[in-house]
Structure formats: structure tokens, C-alpha cells
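Note that this complex is displayed minus one protein chain, with the remaining chains in position.
Letters are used for the chains, namely A and B, taken in the order the chains are written, and counting of residues starts over at 1 for each.
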Amino acid sequence: MTDLIPMGALGTPDPARASHGALTLTENTALMLISVATRPGTPAPHPLGLHLPGPGLWSQGQGAAAFWTGPGQWMIETDVPDHAERLRDAIRSAPGARLTDQSDGWVCVEVTSDAGPAPIRALLERLVNLSPDQVAPGHATRTLLHHLGCIVIRRAEDHLAVLAPRSAAGSLWHLLRETASRQVPAATA
Amino acid sequence: MLIPHPLLGLRDAQEFTYLGDAALLNRPDPAAGEAGFADYVYLRDNPAGVHRELWFHEQGDRSWLVVTRNTLTHEILGAELARDVKLGGTA
Partner (left out) sequence: MSRLDLPQSRDALIDRNRPLSFTFDGRPYTGFAGDTLASALMANGVQLVGRSFKYHRPRGIFSAGSEEPNALVTLRSGARAEPNTRATMVELFEGLEASSQNHLGGVRHDLMAVNDLAAPFLSAGFYYKTFMWPRAFWEKLYEPAIRRAAGLGKLSMEADPDSYDRGYLHPDLLVIGAGAAGLMAALTAARAGAEVVLADEDARMGGRLLAEGGLLDGAPATDWVAQVLAELAALPNVRLMPRTTVFGVYDHGIYGAVERVSDHLATPGEQVRQTLWRITAKRAIMATGATERHIPFADNDRPGVLLSGSLRAYANRWGVTPQARATDPVLIFTNNDDGHRTAQSLLARGVSLAGVVDSRSGARSLGDYTTHAGAVVTGTKGRHGLRRVQIRTADGSDSWISCGVLGVAGGWNPNVQLASHHRGRPVWDGERLTFLPGPDGPAGLIPAGAACGHGSTIAALADGRRAAQTALTQLDRTAAAPALPQAEEEPSAITALWHVPGQRRAWVDLQNDVTVKDIKLSHQENMRSVEHMKRWTTLGMATDQGKTSNVTALAVMAELTGNGIARTGTTIFRPPYTPVALSVLGGGDTGANFRPRRLTPTHHWAEANGATFVEVGQWMRAQWYAQPGETHWRQSVDREARAVRAAVGLCDVTTLGKIDVQGPDAGTFLDRIYANTISTLKPGRVRYGLMLREDGFLYDDGTCACLGDGHYVVTTTTGNAGLVFQRMEFARQCLWPELDVTLISTTDAWAQIAVAGPKSRALLERVVDGFDLSNDVFPFMACAELTVCGGLPARLFRISFSGEVAYELAVPARYGHALMERLMERGADLGVTPYGTEALAVLRIEKGHAAGAELNGQTTAAMLGLGRMVSAKKDAIGAVMSRREGLADDSRRLVGLQPVDPGQKLPAGAHLFAEGAAQALATDEGWITSACYSPHVESYIALGFLEKGDQRLGEVIRCANPLEGQDISARVVPAHFVDPEGGRLRD
């Protein structure tokens, strides 16, 4: 093991965290991301039985989840290091599948609500120009958050994850906090 | 505008980058020489009416699309993956 100490994308060793009304934002530093690509039109691989979903979708499996990023391309997420290693091996052995580790390519902020789906929906309305069915639970898509290209994953009614290029972590965090904080006076008014 | 992405459905044009005439799919063979390439590189149709054009879903799935659009009304008559168009040889 290296003795170098990893740094969160926001420049702090510990995951960043903030609460605004019913919404809690947490930097997910444990997330490992593996990009899988195949030649478009060939069958999707099933690494360790994980289902790689179709366009616009996100699906959860045992110890890992996956979402579609483009024709013949997916991103696999897991927060279990051993499982990540097994997944990498499985992808390497799948015919025609290519692997690119993206764990450090993205910052991931988990946004959860303790007041049901309404605060998440209100937040989404201010962030992305997507219809509610395009960001319904089980959906994931790359889109624009204001001027920032991001991936939005609706993990559950009350749970959203936003991935942005790691270098733009500060801008994403600012954007999410500002937008979330503006929901608070509106909700209490 | 809304672009009917063949895989992702209606998506706002904000997510796309525009390139222009889909004739860019028809890159000449090197044997066509400078004259053939000069046409390809410099001459484009820009019709007032129905036009087939290339759009890149840059803030999305990174697909290049061939979008058929009426440039007078902005009505969109269809969108296909450029890859399919090229492989199908219908460009």
C-alpha cells in the first residue's frame, strides 16, 4: 500500500458534506468507476452477472450498479474494492470488452432527501433541462447542469447522484449548494 | 429546439453541437485527389428547406446524428445515428 494520502476532489481529505433543508449533499469518495466499451451492435457483456442496461437507464446489481453512457458503452459503479477488482478481471476476460478505469475521472455527489421525492424534484427542475420521466428512478444520463457537463443518476425517488469531471468538483459543489439552499426559503415560505 | 435522439428521445438542442451538411459523411477516397477533396472540404449545400445535417450530442451520449430539418420552419422530420447511416450507405 502506498503511504500517499488521497485527497477528495474538493481538496479535503474527508468527504465534503452539506445540508440544506430536507436535502443532504455528500461527496462519495468511495465510489469506483469502471468504463466498459464494446463494439456497438455486439451483445453487452454481463461481468459477474451484472446487467448493463439500455439507453438512459441505470440498474443496480449485487455490490455494483451500472448505467449506459453511449452506444456500446457503460459505466460500472461499486464501492467495494475487492469487487471492483473481480469486475475488472471479468471485463478483461469478456470477449471484445474494453476497460478504462474512471474512478478518479469523476467527482460524485450523492443528494438525498429526508422529506420524500418533492425536494429532489424541485432541485432537478432548477438544474437540468430534462423531463421528469428522463430523470425518474432507474434513469441515468449525461446532460448539462447549467454550463457543466454532468451525469445525473436517479438512484431512488429520494436519492440523486450527480457526477461531474473531477476537475470541476468545486463548480459542481457550488452549483448544487447554491441551488439546494434556494429551495429552503421557498419551502418554508 | 428539441432533437429527437433515436436512442434517448427528445433532448434540448442545448445539449448538441451543430456541424452542418451531412454530406460530410461522404469523404472521398484519397484517389479522388485534390479536386475531389476540394469539393468535400469547401462546397456545402445550405438549402432553404429540408436539409440533412450533422449534430453531435456532446453533452449527452456523444453520438453523431444525422438530423433531417426544414431550415425554414425548424420542423424536424427525423434523426438517425450517423454511424447507422454511414454503415447503411444511405448518406
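Note that a contact is a pair of C-beta atoms (placed from the backbone, for glycine too) under 8 Å apart; a residue touches a chain by one contact, two chains touch by 3 or more.
Just so we're clear, the structure is a prediction, and the values are computed from it rather than from any experiment.
In the complete complex, the residue from A:Ala44, A:Ala84, A:Cys108 or A:Leu130 that touches the missing chain is A:Leu130.
Contacts to the hidden chain, counted on chain B, fall at residues 1-2, 12, 17, 19, 24-25, 27, 30, 32-34, 36-38, 40-42, 54, 56, 58, 62-64, 74-76, 81-83, 86-87. Contacts to the hidden chain, counted on chain A, fall at residues 1-9, 11, 29, 35, 37-39, 72-73, 96, 98, 100-106, 125-126, 128-132, 146-148, 165-172, 174-175, 178-179, 181-182, 184-186.
Criterion: only the chains that are shown with their structure count from here on.
Between the Cα centres of chain A and chain B there is a gap of 30 Å. Interface of chain A with chain B (complex): residues 40, 55-56, 68-71, 73, 129, 131, 134, 141-144, 149.
For chain B in complex with chain A, the residues that touch the partner chain are 7-10, 12, 14-15, 58-63, 81, 83.
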